[in-house]
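The complex appears here minus one protein chain, its other protein chains still in place.
Letters A, B and C name the chains as they come in the text, with residue numbers starting at 1 for each one.
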Amino acid sequence: MNGRNTKLFVLRNTPVLLFLVLLAAFGLMSDRFLTIGNFVNIVIQAAHIGIIAIGMTFVLLIGGIDLSVGANMYVVASVLGLFLKDLPLPVSFPLATLLGLAFGAVNGWIVTRLRVAAFITTLSTLFVGRGIALYFSGNKMVGFTPQILALGRASYFGVPSAIWAFAAVFAAAYVTLSQTTFGRQLYAVGADPDAAGKAGIDVRRIVFSVYCIAGVCAAIGGLVSLSQVAVASSTFGLQKEFPVIAATVLGGTSLFGGRGGVLGTVFGAVLIQTVENGLVMTNADPYLYPLVISVIIFIAVFVDSSRTSILERLERRQIRVERA
Amino acid sequence: MSAQAAPAPFFSAHGLCKSFFGVQVLHDMGFSLHPGQVLGLVGENGSGKSTTMNILGGVLPMDAGRMTIDGTEYRPRNPREAEAHGIAFIHQELNLFRNLSVAENLFIAGFPKKLRGLPFIDRARVRARTQELLAAVDLDVAPATLVSRLSQGERQLVEIAKALGANARIVIFDEPTTSLTTRETDRLFDIIGRLRRQGIAIIYISHILGDVLRLCDDILVLRDGHLVGGAPKSQMTVERMITLMVGRTIEQMFPPRDPPIELGEPVLEVRGLSQRGMVKDIGFSLRAGEVLGISGLMGAGRSELARILFGIDPCESGEVRIGGSAVPKLSPAACMAQGMAFLTEDRRAEGLMMEASIADNVALASLPRFGRNWARFIERTRLGDEVARVSSAVRIVAPDQRRTLAKNLSGGNQQKVVIGKWLLREPRVFMLDEPTRGIDVGAKYEVYKIINQLAADGAGVLVISSEIEELTGMCDRILVMAQGEIRAEFARAEFDREAILRAAMWHGSKEPA
Amino acid sequence: MQVTRRAFTVGALVAAAGSMSVMVKAEGNKTVALLFDSLVSPFWVSGIEIMREKAKAKGWTTLENISNFDDNKQFEQVKAMISRKVDGILIIQTDAKAVIPAIRAANAANIPMVHFNRPPAKSDAYSVAIQADNRKIMQDTVNFMVSQAKQMGGKYKACILIGDLGDVNAIQRRDGFFDVVNKNKDIIDVVARIATEWNADKAFAGLTNAIQANPDINFLVTSSDFLHPQIEQVLKAANKWHKKGEAGHVLFGGFDGDEGAYARLQDGYLDACGVQNLFLEVDMAFGAFEDLWAGKKPDKLLLDPGFVITQDDLMAKRDQMWGYTVWKKMQKG
Partner (left out) sequence: MSTMQAIAPGGTAEASRRRRGLAVRLLMSEYLVPGVTVIYFLVMWALVPAIATTETLLDILAAMLPLLVVAIGQTFVLIVAGIDLSAPSILATASVVGASMMTGDGGFALGTGVPVLVGIVAFLAVGLLIGLLNGVCTTRLGMPPFIVTLTTMMFFGGFALFYTSALTEDGSSFGDLPASFVAIGQGTVVGVPYSLGVAGVVMLVAHLVLSRTVFGQWLYAIGRNPRAAAISGVPVRRAVLWAFAISGLCAGIASVLYTGRLETGTPVLGQRILLDIVGGAVIGGVSLFGGQGRVTWTLYGVLFLSVVDKGLQLLGLDLASVFAIKGLVILCAAVLDAVRHRLMLRG
């Protein structure tokens, strides 16, 4: 029994162990890698992807998908930089976030009311969103006020603002998913929308809200990103949907709904960033970046999927108590 | 709530009518319920039982009619409103979320909150209330257990606990025992008894007429959307119910089976088959023309045995010979190559392609046989003819074999589609796991006839069933399994319900739910 | 096919109405297609705006298409422009070789083609290319920085932000950088090469990581000025954003000559910038069209020599710097 427990422990924590191996490997190659400062860096850089991926987790949990998050980021950034720049931050940031929510609400409305498949809905809002933002910006780089940029560099109680934002979004999402009726109903909808309807859950409301949440997260992620990169060029947020979905799925959330959570998503986002960071720290040939990153993601998912099947076998309740 | 002192009805329905696409499926249906009453509802599939209950449960709106609860009009627009009026509907396909815990399933429609106005779930209260409700249905699992880890019977109890949690006054059971073991069924009936003593009215829908008779105070019989009979239990018999249901008399539940005078060669031989935690040292043989039954409680390893034999689940040791030749590595393809067929117990998950037509479903297992030349182009005419032949042989009732999707068929017709799929292969060995689960009397009779015909044509048939009557009615020989082993064998002459049950309960105290 | 017939009628009516209003194309006016592969940096945005203005001034009509780094899509766009029978095609391709079929198609349709800023690979097809001498300009820029470094003395840890590895200009600028630093290995040690893929996020993250790994980086070159905001942000966070002459100043070289570069030169943060002469390039390109229409055959490659602008000669040279014009406009607006 004890041997089995150890095995279970190892298996359950494989991703963490893998992560440690990775840290050790990069640590050996660069003495600057294993420092607190660097880890803070990694988390800062993972923050915007991580935040958006948290929103994406909600969408994937109900079996949907949102390809428009990158476009949403760009719409929010260009409106903030062009039209809200004279407002004080406590006003302009909430307004920008509301705009992200509105974008998400459009997705949600089309998906729930017009009943268009999520993939196509968000594919088309991706195009429309970018079009609108480009119209506002006239293709030009959108700059931001010094206050916003200062916010990007600021630290509170020794913790950089991006990490605060990341932590806050994570905490809110975690609590929502695990501690509220909405969160639990969301898992039910993801597992079986028809059954959820029969159980008296307002499925439409949940689906709609989920796209709104994804919109809000995209907006917040966009704000974090722009406060760091300082300008939004016409490619701001372009093709962000891929790393975002990758981080979410790497974190163990199923594309088919009902399974996963935001803790894994955070882990997925940080893992990808750790590898990128490690490669820069070891001054690797830039051509090798995608090769190394993809191999590591591959190994992580491979280990995770084989682990899941072994775990299932080990944890499966024996159908009968065997006689000695 | 006062007990059954004065059995005055608190619920009544009059003149319920419903049409789909211009076809009236329910005519002038009406009944009433008083606290603590158990009302049985029987009828063939499509007779209007489910429609009635869906109207009651707020799933469908009624076209005409009137329902009242406590004298006030009741007209639910969705399941939520029905629930708010104290009506709980326990569907045949349980409405539980496997990825959530027992406690979460109980409260999914609305969790108790920590503070008014804040959305946070009061976990402690959920846990306490869950324990209370689980105790009320005698289910001994932790509230945090995931539903995916419960047995079918346990899940049923969770559904009942859910109804109790919603303060239901009427609980509707739609075919609750189809996937329960005998013991679980007994336990369910105990619980139902307890509910009625609390003054809760029960509507019980089932194809198992014996159960209905045993359990219900009053029984209503539906046919083609009309209420064709209703009487207290004392005035009903199983025969009368059947006669009312089908509109004619059926002499027997089972078609006459003349046991073959001389059995053929063994078509399936199993020796020393073992798999840890599943089955142990199984050995038996099945001969051509024989119908062999396997009885046992749920979890006794019956389905597991069949799944191992068909190569779906792995096995550690043992020898299997199909049609005289040894199959060294079991797999569905290898077994099929030797002429074996297998009807799984879960036809939705493992038998049918719901979104595909009848023809596509029937053809599925036989496709390579109709492949022509190297590219294996399908000979469509020949396949079409064969599919049509089999479909009419098993009497699938549907407007169009090519257009009608499996999901739009009744349970009985769905089962016939799966059987047809295997018959198209003309199997030498046919294993059927719960072949009549959830299908109506008429369809059952037809399935039995198909089985008889198969055996008469020289195939070996292996039937797994939880209904002992079904096995004794159908089989030439019955094996009884318990705890993964074969415990007893009965020849037709020795069939005895009591003895079979006793063998199945061998060390029965250890049966895990 | 009755549906189509009905729709056909409707379509024809709309077509008749539409063609009157939309397709007003005065006789003698020229239509020029501007095919860009992206508008990712101010260089391209200003480029297309200058082109629009100058074309308008000449009375030309412009049509635009952005290929989003997709050579195949751009080929289709060229064909679309040929279908519309434009008078000239100005193209910024992504790949020097993949554009050749497009040139051939233009040749076959007898439509002049001018490559802006990126020349095509050698082939038998005829077109005119305007290009900044990337490698040379970058060499000059870095040379200036090295001379500054030598003046100040000491050893330098260098970092370069490389562009998209699939873009010739990025490669040429990278090569220009290494031409110089490799000759000065005694004082300059390249500790970080950051592949930005012309992507601001990647640049930001890459530079942050590089500075984390080598906090003593004090020699920084970017292959395009559009990455300045990210660089400023990272250096500020690392407390390394100081003017020339202040302690801790990072020797900083840019490329393109955009408005941000001008501002940072003026403020003293940027030491040198390799400027592509955008006005000149647009004039050269449009001149090439006029020559081609006139039946002349300009050389296949026309070079914009560009120049290096530094804090020292900022006032003298700024009027040639396109970024200064944009900057001035922004100050007014």
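Keep in mind that, in the parts below, a residue touches a chain if its C-beta (ideal position, glycine included) is under 8 Å from a C-beta of that chain, and two chains touch if they have at least 3 such contacts.
The model shown is predicted, which means the values in this text are computed figures rather than measured ones.
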item: Missing chain: touched chains present in the view; value: A, B, C
item: Given B:Met67, B:Ile205, B:Val267 or B:Ala398, the one touching the chain that is not displayed; value: B:Ala398
item: Residue among A:Ser124, A:Gln147 or A:Thr180 touching the omitted chain; value: A:Ser124
item: Full-complex contact with the absent chain, from B:Phe31, B:Phe97, B:Phe284 or B:Phe310; value: B:Phe310
item: Touching residues (missing chain, whole complex) on chain C; value: 2-4, 6-8, 10-11, 14-19, 22-23, 33, 39, 62-66, 68-73, 75-77, 79-85, 94-98, 100-101, 121, 123, 165-168, 171
item: Those residues of chain A which, in the complete complex, touch the missing chain; value: 67, 110, 114-117, 119-121, 123-135, 138-139, 234, 242, 245-246, 249-250, 254-255, 287-291, 293-295, 297-298, 301-302, 305-306, 309
item: Absent chain, residues of chain B that touch it; value: 20-23, 25, 45-46, 48, 50-51, 310, 312, 332-333, 336, 342, 344, 349-356, 360, 363-365, 367-368, 370-371, 375-378, 380, 397-400, 403-404, 407-410, 413, 421
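We take it that only the chains that are shown with their structure count from here on.
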item: Topology of the chain contact graph, where touching chains are joined (line, ring, star, complete, other); value: line
item: Rounded Å distance between chain B and chain C, as computed from the means of their C-alpha atoms; value: 70
item: Multi-partner residues of chain C (each touching 2 or more other chains); value: none
item: Interface hub residues of chain A, defined as touching at least two other chains; value: none
item: Complex contacts: residues of chain A adjacent to chain B; value: 175-176, 179-182, 184-185, 187-188, 190-192, 195-201, 258-259, 317-323
item: Chain A contact footprint on chain B (complex, rising order); value: 59, 78-80, 83, 89, 91, 95-100, 104, 107-111, 113, 119-121, 123, 149, 276-278, 299-301, 304, 483-484, 510, 512
item: Touch list for chain C against partner chain A, complex; value: 38-42, 45, 48, 162, 165, 191-195, 198-201, 203-206, 208-210, 212-214, 226, 229-230, 232-233, 236-237
